[in-house]
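Quick one: the structure is below, and I'll ask about it shortly.
Missing here: one protein chain of the complex. Every other protein chain is in place.
For clarity, chains are labelled A, B and C in written order, and residue numbers in each chain start from 1.
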Amino acid sequence: MGNVILDVADLHIEFHDHDKPETVVEDFDLMLEEGEIVGIVGESGSGKSMSALAIAGLLKRHALTKKGRIMFNGTDLLTCSRKELRSYQGDEISMIFQEPMTSLNPVKKIGWQVEESLRIHHKDIDKKERKRRAIEMLTAVGMHDPEKLYEKYPHELSGGMRQRVMIAAAMIGEPRILIADEPTTALDVTIQAQIVELLRKMNREKGTAIIFISHDLSLIRQICKRVIVMQSGNIVETGYVEDIFRHPKMSYTRKLIAAIPQIDLS
Amino acid sequence: MKKFFSLFKKNKATGERNTFLLLGVIITGFILLMVIVGLFYTPYNPTKMDASAKLQGISFKHIMGTDNMGRDVFSRVMYGSRITVAIATFTILIGAGIGTIIGALTGYFGGIGDEITMRIIDAMLAFPSLLLSLVFVSLFGTGTYQVAIALGISFIPSFARIVRGEFLRCKNMDYVEVARLQGASNIRIIFVHILPNTVGVLLSSVMIGFNNAVLAEAGLSFLGIGAQPPHASLGKMLSDAQGYLFNRPSYVMSIGLVIVLMVLGFSFLGEGIKRIKN
Amino acid sequence: MRYILKKVLSMVLTLFVVSLCVFLAFSLIPGDPVTRMFGTEATPELIAQYREKLGFNDPLLVRYFRWFFAFLQGDMGTSYDYKMPVAGMLAEKIPITLTLAVMSFVIMVIISIPLGIYTAKYENGIIDHVISVINQIMMAVPPFFSGILLTFFFGVILKIFTPGGFVSYTKDLEGFLKYLILPAFAIALPKAAMATKLLRGSVIEEAGKDYTRTAYSRGNTTNAVLYLHVLKNAMIPVITFMGMALADMVAGSIVIEQVFGIPGVSRILLSSINNRDYPVVEAIIMGIAIMVLVINLLVDIIYRIIDPRIEVEE
Partner (left out) sequence: MEQEKVIQIRDLKVYYKQYRKNIFGKKRRHQVLKGVSIDVFEGEILGLAGESGCGKSTLAKAIVGMNKDIEGEINLKYSDTQMVFQDPYSSLNPSKKIGWLLEEPLRVDKERKWTPKERKEKVLEIMKAIGLPKEMLERYPSQLSGGQRQRVSIGVALMRSPKVIIADEPVSALDVTIQAQILQLLQQLNRDLGITILFISHDLRVIYQICNHVAIMKHGEIKEYGIPYEVYRNPQNDYTKELLTAAGIK
């Protein structure tokens, strides 16, 4: 067994946006080992995105209570100071999102956005070095002509390219954990395959552990070793993807698998 | 009716009370009451002068005092409010009515007609509304009806623009395509399918527009080119009163206050309605 | 560069259309201007003679172009009532009205931007609620009434302001500017309230967008997110509003000048509207029109600088 870098236990999230509290995540557990890719699968409202946002420390828009613990580096991210949380965000823990069209700031240049984590967390790195690394990163995510791209704005790029930029920006600080929240859902299938391949490459080369969230079980099967199946805020089943495909224990998992059209070409 | 009152109670989901709505209903109700009662009864004849009672202060006899010709200010305010409300209503009827039709047709059909209309409307909108009304007033001449028409015309562009925007948004929705596929006529699509979806936006624009109309009319009257005697509106009265600011401030203040309340009540009402929808 | 050129071209075209509309509107009004000029002294011979002399017998379009090009060269025609060149009548008044409008604009910007950001940042806090109520009230008070209130408060109660104590900028620049402060506030307050409300809403809306979440995910502090990411986006609609507000303020000055007895463009405009002295009305309207178009051009240019997406939408 590898080194556990993230240990989430008994995570509860309750929203208080209305008079009646609403539980969106209950008893969520997750052990992430160094360099592995774990999938979280579920339908809308299953709480998969909420759990991910909680781990990334991004649940501040709602009035809510969180219980449990999210241990990273000996620190509980749920209870630590905002300052300490910020010191990990973008540096040790990065996140990419579903909508590459809106996740980038429309009025800032690509280069500025890609190197932002460096600017925040590594003030010792000078401007020239930052740019060098940003261009290196843009090349690594498969962009042509990164020098030119550095000066461009998000609207000049296609959806797939924007998601590559998002990945470059997330990976520039060489984080230990990358949380990918439905990173390919808004993209065409061929682009989707390229992005999945890119994530695999990042995982292989930089050793970054990835939490891959998707509604698509067949996609999870392509990229993850372990998977957590969620339904309405609860974990239904967890284990190795192949085991779950072969011997699903819970009826909901069976239903999810049955919903994937089977193709038998033999 | 029960539903109406429940709007003022604390919202069970959010625990908040819609204070804006409550204040809006109270203030607007008060103004409307004044206007309606004023149709049948005023404490004094608003045009009757009394040389012995010039510029009196606030008293039980004259709750807003008297003006420089000894007329009862409250009676005059009741009368003036009526003129102001009437002109504002007329303005909105013209502006919203014609504006909605123009906006609906240009937004729905698009094409060259839309291009030309929008060019004109954009050019008109770029100009300060007060200036626009001044241009129309100088074309039509000063007078109560002329001012109402001038204001109405100058309100058309903003309504046309808003409704057009709504139509552009709705016209690309799939439900419009569905209706078209079913064979609904363009007129039916415009008025039966799309228009009901713009009511919310239209209503809040009418609320804002009414206030702007009250302010614009008061501004023009203040300049002496609004409603003409005998139709003394609130703006004209305020401009007459301004000269007595130093010896009888209550005279000026009471008239100004009524204008402010009229606008405030309506804007609270608008804000309150907006919060119901949320 | 091509963008700016295009905008300038479009502005010139609009100016042309506007001037044509203004000219036609005033030419088609019933009533003969020459008869109007001579009043009771008019005899048919005299009128015919002057019609010929002043070129009123030429076709409408010829008259329009003559008027338009003369206008561009600074010749705005002759007032019917005062029998003197309109340009000369307005020359001293325009700087007064413009100063007033610009001062109001500056006041609006200084008040609304910090307040808008603050109320958005502390959304639903006590100060936010208080300011939103004050805003509602500010928007309901017409500028001429707030002018009267300010005069009353500063003139009658505090006695630090002398109503009617206007001095011309040619005599005492400092005194001139000091006198304009209160009128400028009267014009600026409702606009500042609207701008605050708009900026607050705009910041809150932008703060709810996905890219803000991305910014937080990189470890930005709340202030960094607000000032580095959100503000520039949030300013886009506010700039449009402020451009329109500046134009509105020029028109608003006309009313306020009446309240404070400032001898700007206002008096001439009002008396010429009442007396149907059309060359003067035309000249003032055209003057404001040109200003509005220039302001719009500036807004477009600022837009282009702030929002890189503009070019694509062309």
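Throughout what follows, contacts are C-beta pairs under 8 Å (C-beta built on N, C-alpha and C of every residue); 3 or more make two chains touch, one makes a residue touch a chain.
Quick caveat: nothing in here was measured; it's all calculated off a predicted structure.
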Sole residue of B:184, B:208 or B:261 that reaches the chain not shown, by the stated touch rule: B:184
Omitted-chain contact residue, chosen from B:97, B:196, B:230 or B:243: B:196
Candidates A:10, A:27, A:43 or A:147 - the one touching the absent chain: A:43
In subunit A, positions touching the absent partner: 43-44, 188-190, 192-193, 215-219, 221-222, 255-256, 258-263, 265
Residue ranges of subunit B at the interface with the undisplayed chain: 115, 119, 173-175, 177-185, 188, 193, 196-197, 199
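Everything that follows uses one rule, which is that only the chains that are shown with their structure count from here on.
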Centre distance in Å when subunit B and subunit C are each reduced to the mean of their C-alpha atoms: 22
Where subunit A and subunit B are represented by their mean Cα positions, the distance between them in whole Å: 52
Per-residue multi-chain contacts in subunit C, two or more chains: none
Of all residues in subunit C, those that touch subunit B in their complex: 14, 17-18, 22, 25-26, 29, 136-137, 139-145, 148-149, 151-152, 156, 244, 247-248, 250-252, 254-255, 258-259, 269-270, 273-274, 276, 278, 281, 285, 288-289, 292-293, 296
Contact set on subunit A toward subunit C in their complex: 56-58, 60-61, 86-91, 94-95, 97, 99, 102-108, 116-117, 120-121, 153, 155-156, 166, 169-170
Touching residues (chain side subunit B, partner subunit C) in the complex: 119, 123, 126-131, 134-135, 137-139, 142, 211, 215, 218-219, 222-225, 235, 238-239, 242, 245-246, 249, 252-253, 256, 259-260, 263-264, 267-268, 271
